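Only one protein chain is missing from this complex, and each of the others stays in its spot.
Coming up: chain A.
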Amino acid sequence: MAEHFTKSAARNIFYGGSIFFLVVFALLTVHSHFYIKNVSTDESTLTEAVARGKHVWERHSCINCHALLGEGAYFAPELGNVWVRYGGRENAEGARMGLKAWMRAQPTGVAGRRQMPQFNLTEQELDDLIDFLEWTSRIDTLGWPPNDAG
């Protein structure tokens, strides 16, 4: 094999193969793009408030403590399903009030417990953020996470 397998053969395999896989990856991404828009997420309910809530989430870098759909810092709980964990599917108003109360009560100052900073969100920002988390909980994640604990 050593004699037959030349450097230029290796080079051609490298370029040809790379282009092939890049094209396949790009095509599958295009398909996934439309799948997300039309099947797995509900874009009709992606309101201005949800979009604003996403920016509240980003502005305070929640992802660098919490995880969202399993990605993040794992320092604080998963929030992709926090809406479900707070019982939002059964009692939306209760979940909303619970989440707001929780964020307003921070930091708890309990000794030995991780502290969430007080971000002083306005009523509007709190509502937007919760709308975003509620929308996120309805993304079709193929059954992940395994249970409400996140």
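FYI, a residue touches a chain if its C-beta (ideal position, glycine included) is under 8 Å from a C-beta of that chain, and two chains touch if they have at least 3 such contacts; residues count from 1.
Definition applied: contacts and distances are computed from a predicted model.
The chain that is not shown carries the UniProt protein name "Nitric oxide reductase", picked from "Nitrogen regulatory protein P-II", "Nitric oxide reductase", "Outer membrane protein beta-barrel domain-containing protein" or "EfeM/EfeO family lipoprotein". Screening A:S40, A:N91 or A:Q124 against the full complex identifies A:S40 as the residue touching the chain left out.
Only one of A:S18, A:N91 or A:Q124 touches the chain withheld from this view, namely A:S18. The residue touching the chain not shown here, chosen from A:N64, A:N91 or A:Q124, is A:N64. Mapped onto chain A, contacts with the missing chain fall at residues 5-7, 10-11, 13-14, 17-18, 21-22, 24-25, 28-29, 31-33, 35-37, 39-41, 43, 46, 50-51, 54, 57-65, 67-78, 107, 109, 111-115, 117, 132, 135-136, 139-150.
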